[in-house]
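Just dropping this structure here.
Missing here is one protein chain; the remaining ones are kept as they sit in the complex.
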Amino acid sequence: MSDSMFTKENEAFAGFLFYGSLLLLKVIMMSPMTSLPRIWTSSMATKEDKIFCILKSPKNKRSCTEPNEAVERVRRAHRNDMENCFVYVFVALAYLATNPDPITAVLHFKIFFYARLLHTVVYLIGLQPARGVCWMVGMGATISMLYRTLSAL
Amino acid sequence: MSDSMFTKENEAFAGFLFYGSLLLLKVIMMSPMTSLPRIWTSSMATKEDKIFCILKSPKNKRSCTEPNEAVERVRRAHRNDMENCFVYVFVALAYLATNPDPITAVLHFKIFFYARLLHTVVYLIGLQPARGVCWMVGMGATISMLYRTLSAL
Partner (left out) sequence: MSDSMFTKENEAFAGFLFYGSLLLLKVIMMSPMTSLPRIWTSSMATKEDKIFCILKSPKNKRSCTEPNEAVERVRRAHRNDMENCFVYVFVALAYLATNPDPITAVLHFKIFFYARLLHTVVYLIGLQPARGVCWMVGMGATISMLYRTLSAL
């Protein structure tokens, strides 16, 4: 078969484009979700960002670059997204190249998307072991696709 | 249309290959740009890297693993690249799969590349709000491609 799998007429690939786009929209939302608490708590990463400090005042002795736990929590959730979602994107593309059953494939993409969406929510509100479970579901979907890809070669 | 979009004969894809390659060349340059100030300032991340410490001397009491602000700044710029450029690569591929107008597509790739190149420059010299503007232009190009992809499905 020399016809490309990578056209939106292929149902599996269209599902990947849809859920993958929503997933990465969620991932890039982590950036403003880091910037806003930086401003609210006046916790900047670099000294030139002090122009955004709203808590800076003659009476306020804080340095404006002290780390804040709310900011650090979003950054950890964002890093976890990078560790998991970027690997997923490649693994899904590799899996699609093996011409998988569209229903099984889209199920993987759907499960991964909802697991990661929920992972961010429970990370930000600080729930365990819910966060561990969400992470494992996403990891399970990734490993399942990796296994199917390697088996199909 | 079952013909693949992903050949260099497709003008939009060729533009992506060109600007995407330059972009990632810029991203990987952040690694030596972290290592060199580590050596100049003798600020290593791990203890076995002390063999590269040039400021180590019997008189020098510094530990050789103290964080240095110049190094941390490059690392933050590098992390910002990872957060933004890896998402862009997938979003651009998804957008290309919807068979976009080549002129519009290449314009997105060009804008994103120059915005991120400038972002790194102004991050390293410490200019605000120029850095915020560059970041927003790159983010705008990414969201525009995401919107066009989801609309075309």
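Order of writing sets the chain letters: A and B. Residues in each chain are counted from 1.
One rule holds in what follows: a residue touches a chain if its C-beta (ideal position, glycine included) is under 8 Å from a C-beta of that chain, and two chains touch if they have at least 3 such contacts.
Bear in mind the structure is a predicted one, so any value in this text is a computation, not a measurement.
S.K.: Out of B:31, B:63 or B:104, point to the residue that touches the absent chain in the complete complex.
M.R.: Of all options in B:31, B:63 or B:104, contact with the hidden chain holds for B:31.
S.K.: Footprint of the hidden chain on chain B, which residues?
M.R.: These residues of chain B touch the chain that is not shown: 3-4, 6-9, 13-14, 17-18, 20-22, 24-25, 27-28, 30-31, 45-49, 51-52, 78, 82, 86, 89.
S.K.: For chain A, which residues reach the chain that was dropped from this view?
M.R.: 1-6, 73, 76, 82-84, 86-87, 90-91, 94, 97-98, 126-129, 131, 135, 139, 142-143, 146, 149-150, 152-153
Keep in mind that, in the parts below, only the chains that are shown with their structure count from here on.
S.K.: When the C-alpha atoms of chain A and chain B are each averaged to a single point, how far apart are the two points in Å?
M.R.: A distance of 18 Å separates the two centres.
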